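One chain of protein is taken out of this complex; the other chains stay put.
Right, subunit A next:
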Amino acid sequence: MATRLQFENSCEVGVFSKLTNAYCLVAIGGSENFYSTFEAELADVIPVVKTAIGGTRIIGRLCAGNKNGLLLPHTTTDQELQHLRNSLPDSVVVQRIDERLSALGNCIACNDHVALTHTDLDRETEEMIADVLGVEVFRQTIAGNILVGSYCAFSNRGGLVHPHTSIEDLDELSTLLQVPLVAGTVNRGSEVIAAGLTVNDWTAFCGSDTTATELSVIESVFKLREAQPSAIVDEMRKSLIDSYV
């Protein structure tokens, strides 16, 4: 089910939160509304953790993770690192990496099996990603943009990419990721998908400006309508769906 919400009057919820199949991170806001919306959805299933990274609230764009691990930039303080290690389940490996491109959320997009990264990422970082997150890493661009983490959002069941992505690119990415992909928008025509939307296998949260059309597209491609938290089955799909009329 897709939920619409706002973080302190901003519709860019993907900037202030990070949602995976094993945990959820939220930023510390002025009021508790943001946190309580997440909790209402996810409380009994996965832990919802309030945190800051490097003293900032833009945690969604600074870290990258899936059910196997979480990668943090070098700006994370020791206290925040410790807090996260304590709060997250033991199966999740929390690792701080030294990378020149420190906005890992903008540079890495991943689900539990595959990750797409910025083309200029270090060799060592790539190895770290493969190691910690347990994924296969591909360097890619999306519609000519190198910040793959911002312009696409995908889960194990489907993905949404920048609206200007050509059909050939969509084919290629879908083959790589092994999930169905759709080009679309979020937050009333905004092209920065991952900033407006955060998603896992059974639920999604998007900005309150998202129109009904966009919401229906999201729910279709991520298969949220019939999904239940416990009934997640890995399915390999190769077919490309590109219209929902």
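The definition used in the following text is that a contact is a pair of C-beta atoms (placed from the backbone, for glycine too) under 8 Å apart; a residue touches a chain by one contact, two chains touch by 3 or more; residues count from 1.
Assume contacts and distances are computed from a predicted model.
Among the names given as "Tax1-binding protein 3", "60S ribosomal export protein NMD3", "tryptophan synthase" or "Auxin-responsive protein", UniProt records the absent chain under the name "60S ribosomal export protein NMD3". Contact with the undisplayed chain is limited, among A:28, A:43, A:130 or A:167, to A:167. Checked against the full complex, the candidates A:72, A:107, A:183 or A:224 give a single residue touching the omitted chain, namely A:183. Screening A:12, A:41, A:99 or A:191 against the full complex identifies A:191 as the residue touching the chain left out.
Along subunit A, the points of touch with the absent chain fall at residues 163-170, 183-185, 188-191, 211-214, 216-217, 242-245.
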